[in-house]
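A single protein chain has been removed from this complex, and every other one stays in its place.
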Amino acid sequence: MPQGSRESNQPINKILEEALKGDRISISKIISFLEHGNGEEVGKILKEIDGSAKNSHIVGFVGPPGAGKSTILAGLSEIFARRSRVAVLMVDPSSPLSGGAFLGNRIRMIQMIKGNPNIYIRSFSSGFSLGGLSLGVYFASKLLAACGFNTILVEGVGAGHLDVKPLLYSHTRVVVLTPASGDIIQMIKSGVMELGDIYVVNKGDIANPQYVKAYIEEIVKLRRSEKSWHFPVIVTEAINGKGLEDLAHEIERHRTYLESSHELDNRNRVMRVTELKDVVSSYINKIMDDIINEGSTESLITFMNYRSTSIEAMPGILYEILKRVRS
Amino acid sequence: MLMTSSKNVRRVKVLIAKLGLDTHWRGAIVVAYMLRNAGMDVIYLGNAMPDDIIEAAIDEDPDVIGVSSLGGAHISLGKEVIELAKRMGIYESKVFVIGGVIPPEDEKKLIELGYDAVFGPGATEKEILTVINQKLREKGIL
Partner (left out) sequence: MFNEARSNMVGRPEIASYVEDLAKELMENGVSGALSKRLKAEESRRVNLYNEEALKEIGEKISSWLERRLSEEDRRSFKKAPYLLLGSKERIPRPLISTPLDLKDIDYVRDIGFPGEPPFVRGIHPNMYRGKKFTIRPIVGFGTPEDTNKRIHFLLRHGATGINIVFDLPTIQEYDSDHPYAKGQVGLCGVAIDTVEDMKALFKNVPLNEISISLTTHYPSNTMILGSMFLVAAEEMGYKWEDLRGTVQNDPIMEAVVRTSPESLPPRAIFKIHVDNIEFLRSKVPKWNYVTYNGYNLREAGVDEIVEIAVAFSTALEASLEMMRRGHRPDDFLDRMAFFWGIGNDFFLEIARMRAARRLWYRITRYILGASKERSWWCRFHVQTSGISLTREEPLNNIARATLHTLAGVLGGAQSIHASAYDEAYSIPTEAAHLVSLRIQQIIQEETGITDVVDPLAGSFYVEWLTNEVEKEVVGEMDSIWKIGGIINAIEEGWLHRKIAEFAYREQVMLEQGVIKVVGVNVYKADKTLTPPIDVFRYPEDAEERQRRKLETIRSLRSKERVENSLARIVEAAARGENLFPYVIDAVRERATEGEIFNIFKKIYGIWRPRISI
């Protein structure tokens, strides 16, 4: 357990300072700010930590529910924690009805790794932003990188197409499947299969994983010939720890591969662009919500009364949005 | 005013744990449901000792920590949760509530120990949400 810190309503720069020195409670507080602070607070923090994500290794994990991602993450984090600090960020979907979320991933992990000072675990809800992964998680990754966490493991929502975003926000992309053939069809449909760098077939103790393994090998054949990365397919029995050392090894190998080729710059670029798009669109969405709730904007009223099409209304709305941004 | 799902209102984060080795989980899950349906993010920790609870609270930074106790250890272990929170410096900024099978004469003691509210077995959804929202406002979190 970390040293206690004195409680008070400290200004945000003070807390950030403590966080950057590695104080756990301060790190948590900053992440909370990044999740729901106002634009100004978030901006201040971002100014300090922008660019630090490049120095860490963000690994994204996607796969259907029940694939055993939590168990794999628990085992992996323990392996990585032997040498450096590792953070585990887990996302669960927000209820579209109430907006709330049941964050049930921590309970699945803690028994195996609690009390380990090198492991930081945090649960997030997906919120309503596009792609099923809130911007908060990516900002949290940046912060953790700035605070000395070398490896950051991010677990997605596990809902197929919603998983694409976590993969865009990571350096290394791991797709986790089980021997159940239905899973792989799902993942192919969602487009996630084309994005993976490392593939895992888990629960090899329950059913024969060789069929799915062979299927994946078939799929990646073309990519293997095109790139100089070998797109490994690893069989694991996470509950017994089997195969996790191999997986950790491959993850590190991929990091080296990224650094030695120009792929790392590409990935960082993708992350940066995605971040910009998400920040801008979520900001615009928020203002759009306000405009709609207030209902007083001219272009909106005309549109809602069917006297203009959405294309016709757009310039007026954009103008209104810009006005509000300026003020 | 009960918590609603407006995207512009800050979402409340709650950590729910079952104290000690107690095996009944129905009550804690039902409360988790209630809070989730009221728009909150709920981390359900399952069985946890006081140091597990505070360790999780340090990483997750919840606004509310809810402890369920049906095994009779509400004073012995419940006390420790508050003491640890104070020692770690996370007591002031959070709301602490406890619920379960708690003899009426122990309710006052738990408040004295530092819990913001105690819920008996008959607590309704409305009661729980109202009290939690009230305490969040009192502590300046909402």
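Letters A and B name the chains as they come in the text, with residue numbers starting at 1 for each one.
Here is the rule we go by: a residue touches a chain if its C-beta (ideal position, glycine included) is under 8 Å from a C-beta of that chain, and two chains touch if they have at least 3 such contacts.
All values reported here derive from a predicted model rather than from experimental measurement.
Annotation: of A:44, A:108 or A:230, A:108 touches the absent chain (contact as defined above). Hidden from this view is one chain, which touches subunit B at 18, 20-26, 29-30, 32-34, 36, 44, 46-49, 52, 71-73, 76-77, 101, 103, 120-122, 124-126. Along subunit A, the points of touch with the absent chain fall at residues 65-66, 70, 92, 102, 104, 107-109, 111-112, 239-241.
Rule of thumb we're sticking to: only the chains that are shown with their structure count from here on.
For the pair subunit A and subunit B, the distance between mean C-alpha positions equals 28 Å.
For subunit A in complex with subunit B, the touching residues are 1-2, 4-7, 24-25, 28-29, 31-32, 36, 94-95, 97-104, 106-107, 110, 114-115, 120-123, 125, 128, 286, 289-290. Within the complex formed with subunit A, the subunit B residues making contact are 4-8, 10-11, 13, 32-33, 35-46, 51-52, 54-56, 58-61, 87-93.
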